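The complex is shown incomplete by one protein chain, all other protein chains being positioned as in the whole.
A and B are the chain letters, set down in written order, and residue numbers restart from 1 in every chain.
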Amino acid sequence: MSDNSSLRTPSQRIAWAATVVVSTLVFIFLMAPILAIMPLSFSSGSYLTYPLPGFSLRWYDDFISSPRWMNSLKNSMIIGIASTLLSMVLGTTAALGLAQWKSRFKPLVLAFVLSPVVVPGVITAVGLYFFFAPIGLTGSYLGLILAHTALATPFVVITVGATLQSFDTNLARAAASLGASPLQAFRRVILPLILPGLASGALFAFATSFDEVVIVLFMAGPEQRTLPREMFSGIRENISPTITAAAVILTTISVILLATLEALRRRNERLKGSGG
Amino acid sequence: MEAGTVMPAPALVRFSGIQKTYDGEHLVVKNLDLDIRKGEFITLLGPSGSGKTTTLMMLAGFEVPTHGEIYLSERPIKNVPPHRRDIGMVFQNYALFPHLTIAENIAFPLSVRKSSKAETQERVSAALRMIKMESLAHRRPGQLSGGQQQRVALARALVFNPQLVLMDEPLGALDKRLREQMQLEIKQLHETMGITIVYVTHDQSEALTMSDRIAVFNDGIVQQIDRPDALYEHPVNSFVAHFIGENNVLAGTVETVERDYCRVALAGGGTVAARAINVSGAGASTSLSVRPERVAIVPNGSSGEGPNRLPARVQNTIYLGDHALAVLDVADNAEFMVKLQPGAHHSLKPGESVFITFRPEDCLALDPV
Partner (left out) sequence: MTNALLTGANASTEVPLKRRLRRAERTRQAKALALVLPLLLFLLFTFAGPIAGMLWRSVEDWEVRQVLPQTVAALASWDGKDLPDEKAYAALASDILAARAAGTIAIAAKRLNYALNGFRTILTSTARNLKAVPEPGTAKETLGKINPAWRERATWTTIKDAGGPITGFYLLAALDLTRNADGAIVAAPPDQAIYRDIFLRTFLISLGVTVLCLILGFPVAYLLATLPPGKSNLLMIFVLLPFWTSLLVRTCAWIVLLQSKGVVNDSLLWLGFIDAPLRLIYNRFGVCVAMTHVLLPFMILPLYSSMKAISPAYMRAAASLGAPPLTAFLRIYLPQTLPGIGAGSLLVFILALGYYITPALVGGAADQMISYFIALYTTETANWGLASALGAVLLLATVLLALVYGKLVQGQQVTGGMKN
């Protein structure tokens, strides 16, 4: 707001120019890897260098026709969707409870619920590895789903909790005073208003699981390798252009998630503009 | 309290011995008996925290009375859930559904009642016409001004023809001019539609201009329920006298009581005659209440020995456009206000000694503050 109006002295203008230049460089730094890898996936050559010898979709073809890659994509989807559903159930009920629960232990419980986000992945992974191996949960989908749910639920608790907190209980009362039964009030007023929050929570949960690799490294058998896990070995062994195709596919999924999230946020913002 | 002289129409709403506590320790509503007649515009007036919203919420069904019973058309409503009470409500922050358009908001009570499409459409258009917002039907609440949102909230609460409409400080968020305009509009709606309205405010002038009757709340107790003019002219205690309109207070002790009148020795010296409204008898302390417009200033040295004639000193005068005020030092009250004609304030000089007089019937002896 004050960028132009307050730049009166030359030194201020220089400082502002420096900020702009440094920021531009940082933006380039942030975007460069993503932008650099995209064209390579369309290369017709098998070296990861520029200039590209030509355009082709052979690496995407390679990805699609490789049972290994396709299996990993399928695994990522299975584990991601299952842990999203489970974490939504657990996280939403917990957020509902936490919204009403008053106790001096609440900060403690909240810290505990959110701690999976902070604890280093390797520690969680090692702990789970020791804990799940004797009960046959390593090398199984169930083990991975449970582990990813633990990592994803904090995000659900945070987003759904924030939504519930900002929900105006007067709206539910208004619906009742206008003659809506509790069920009608829930379906027609409460649900449409908290749905974006629930959806954001689900997206966060899915993204968390979809991007997770440390736990998968420790716990997945050859059958359960996910897309990031496959990329991990791909990068370790040697980077073939197929990996860049996988990277582009993963990035596309991220962009879709991000765009959905942004759309939900916009919608929420627009609705919040009322009532004041 | 003031017994009705004519037997009124049967009450639409009757609060009977209502008590309410949230924490089990202190009563937010202490003992509420209140009849609301059909077609009446009744206002609950009182300072913040006096239990007005709580009373309204109990009537609407969002809070349960701790004790007592509320009757709607002579039927107890303890077990009737809010959505079956058929009571329209305008919330303080309007509570318009942000995800629905204006038209959808107004149609909501009709559609949950499964009205036919044609009827819904017709009544929604009528309601929009009533609030003069046909052109904004497809906007969302977030795109409206405060006053427009207020109108929509009103239309939504009225569109299903509820037997009773509750309004909790509906104009609290509006600026003064818009507030006054909306007061008129609401009053007009009340008159043309013949609905019963329970209105909550802590703005006394709003209450005075709009209401048929006002219930003055303080500390969980209804201090007085009466017509606006009766409240102003015949307050039953110091709180009401103080809360409604401008008011001068003089502390004193009752000397003698004679039927409706008493003689009071002022704490600051002198004695006056006053109407005995709320005094227990000779020897009791009391506070006298005198309205600024019922006091006359007589210049020093002028003749005449009125019954209530007290020496005063002019502190200063305040010009207020349509009238002026003189601030006097009278007995123990250093901020005694007297209403003057606009020109009259020039003749009073700060520091000047004058006399004030008022009629005994304009001076009320009430409970000590």
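Assume a contact is a pair of C-beta atoms (placed from the backbone, for glycine too) under 8 Å apart; a residue touches a chain by one contact, two chains touch by 3 or more.
These numbers were taken from a predicted model, which means no experiment stands behind them.
J.: So which shown chains sit in contact with the chain we cannot see?
T.: Contacts of the unshown chain, counting the full complex: A, B.
J.: Quick one: say which of A:A82, A:L128, A:A174 or A:A220 touches the chain that got left out.
T.: Touching the chain that is not displayed is residue A:L128.
J.: Can you say which of A:L57, A:M70, A:L96 or A:A263 touches the chain missing from this structure?
T.: Selected residue, touching the omitted chain: A:L96.
J.: What residues on chain B make contact with the chain left out of this view?
T.: On the chain B side, contact with the omitted chain comes from 19, 21, 23-25, 27, 30-31, 66-67, 221.
J.: If the missing chain were put back, which residues of chain A would it touch?
T.: Touch with the absent chain occurs at residues 1-3, 6, 9, 11-12, 15, 18-20, 22-23, 26-27, 29-34, 36-37, 40, 47-50, 90-91, 93-94, 96-103, 109, 111-113, 115-116, 118-132, 146-147, 149-150, 153, 157, 207, 210-211, 213-214, 217-218, 228, 231-232, 234-236, 239, 243-244, 247, 250-251, 254-255, 257-258.
One rule holds for everything that comes next: only the chains that are shown with their structure count from here on.
J.: Over in the complex, which chain A residues touch chain B? Could you list them?
T.: 168, 170-171, 173-182, 184-185, 188-189, 192-193, 270-276
J.: In their complex, what parts of chain B are in touch with chain A?
T.: My answer: residues 60-62, 81-89, 91, 93-99, 108-109, 112-113, 140-144, 146, 149, 156-157, 160, 166.
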